[in-house]
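Below is a slice of the complex: some chains, not all, each in place.
Going in written order, the chains are labelled A and B, and every chain counts its residues from 1.
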Amino acid sequence: MKNYRRELWFNVPQRFGLVNITSQIEECLRESGIREGLMLVNAMHITASVFINDDESGLHQDYKNWLEKLAPHEPTNHYFHNRTGEDNGDAHLKRQVMGREVVIAITQGKLDFGPWEQIFYGEFDGMRRKRVLVKIIGE
Amino acid sequence: MKNYRRELWFNVPQRFGLVNITSQIEECLRESGIREGLMLVNAMHITASVFINDDESGLHQDYKNWLEKLAPHEPTNHYFHNRTGEDNGDAHLKRQVMGREVVIAITQGKLDFGPWEQIFYGEFDGMRRKRVLVKIIGE
């Protein structure tokens, strides 16, 4: 069994942002030399997500509007968490809707994807450096 | 390390549908011959889900009503994504609530499940052929 590990760093300049990381993940896979196995890609921070969906700007605006409706940033004093001095209570909730991680099948040295699957880093409390973990096991 | 891959195809005749795929997944596991390992089952399309819950028709109606409340199909012009000519903006959101994938432990050649766990394909934009990927690694 082979294994591979790498961290990817992001610094999204706004509070909210969705970053297509598919090509960086493909680069990790090439670097690993693994042909058959499973890949885990997860946010290492608890106010961010890794998820798979469509690279379409209208949809990304829809996600932003929808998440803001489900878990509004304002009023920040609505969240008990923000009594700790944080203002990111909403981001912890948004991250649960979008998920922490994806697990991806590796087949014949490729991400085993359907036609529109793209991997995104979802930032809900940006303006600082945060990490994604890539771990692959297989052979 | 052994690995196994198979695609399952579905054509749900309505926009929304939940299909119990547990027996098909068990058949994949038997075919793989893998006794100990991890199994990934994921939707290959970004308006569908694979999830684990109860096979109870009332609950399935509850999921339908609830998802429609969280991310209504109508009015379709509410979604920026639908300006591309699509009418499935809601389905991309519903899929995030229900999830893309499940990872299942394989123990002694069986799905290592609790008493009520069943695997479902969740369709939120049906009336066409779509795929689920099954990947197993182990020995």
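Everything that follows uses one rule, which is that a residue touches a chain if its C-beta (ideal position, glycine included) is under 8 Å from a C-beta of that chain, and two chains touch if they have at least 3 such contacts.
Predicted model only: the values in this text are computed from it and were never measured.
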| item | value |
| --- | --- |
| Total identical subunits in the assembly as filed, 2 in place | 3 |
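Please note the rule applied: only the chains that are shown with their structure count from here on.
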| item | value |
| --- | --- |
| Centre-to-centre distance between chain B and chain A (centres being mean Cα positions), rounded to whole Å | 20 |
| Chain A partner contacts - residues on chain B that touch it in the complex | 1, 3, 5, 38, 40, 42-46, 70-71, 79-84, 89, 92-93, 95-97, 99-101, 103, 131, 133, 135, 137 |
| Complex interface listing, chain A residues touching chain B | 1, 36-38, 51-54, 56-59, 61-63, 66, 70, 97-99, 102-105, 107, 112-117, 137-139 |
